[in-house]
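Here the complex is missing one protein chain, while the rest keep their positions.
Coming up: chain A.
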């Protein structure tokens, strides 16, 4: 913008360019929004135009909702300049709205209208909406049970893993005893413990908590340990000459320096604990989204499965987003971290 060249001066002097760029700018800024509104209208039309091949109660509402979204996309992007940051955000996401509208149209036509995809296994969008409206209490109970189990196990695993990692990294004696155990047990997938855990623990809930904690604890331990072990001696020298006691060296030097590693461990632990959570719920626990999936499959309620899967994906993604935002807050001093 700030560079000046001879051609800029010439171009501004020529009147023929003044109209065409205006149109081009308008198309560039609002064209995608118009396109998004077209694809969503197509989705709405596809819902309402033909009769459904099956019996679904939410087709009409879904069609109306699609037209509402089409209208929002149209006015939101065209009038973005008057809508402040919300308009800007909408414009940025407009290409995704286009793709989503096209995908939903295709999905609707391929399932509910022409039945190109075999029906009980591939439910149309309105069937999934129906699950959310009609089976909400059960779904919410499952979400609550899953979050409770996951949160408890993860917090225990992360805390124990962090403390173990710091101890191994700091104390040679602790390392001598814990390291071999860690090497022997750590790489074992936590799910391999499932059969043993379910009859040794008093309840399936405590067994699952233990397994989730185990799955979380291993990567957190190893990465915390490597973080503490890789702290440069120069930091300790500086702190010692300034009068630091051992507790200060651990709490104010080793741990903050190791924190970037710890967060990698927490991230990896989160991923593997999700896997354990779902398997544990499918096999032993009589609640939660994993159990809901299993239950839906037993009743051949495929729409419920997709609905639960979508919720699960939102929850897992939300958990990782939360972890990353905590990291960004704690590690503001780092430059160039990955944006989730």
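By definition in this document, contacts are C-beta pairs under 8 Å (C-beta built on N, C-alpha and C of every residue); 3 or more make two chains touch, one makes a residue touch a chain; residues count from 1.
Just so it is clear, contacts and distances are computed from a predicted model.
K.L.:
Missing chain, UniProt name, options "M67 family metallopeptidase", "Cell shape-determining protein MreC", "ABC transporter ATP-binding protein" or "FAD-dependent oxidoreductase": which is it?
P.N.:
"ABC transporter ATP-binding protein"
K.L.:
Of the listed residues A:155, A:239, A:287 or A:320, which contacts the missing chain in the full complex?
P.N.:
For the chain that is not drawn, the touching residue is A:239.
K.L.:
In the full complex, which of A:54, A:152 or A:256 touches the chain missing from this view?
P.N.:
Within the whole complex, the residue contacting the unshown chain is A:256.
K.L.:
Tell me, which residues in chain A touch the chain that this view leaves out?
P.N.:
These residues of chain A touch the chain that is not shown: 232, 234-235, 237-245, 248, 252-253, 256-257, 259, 331-335.
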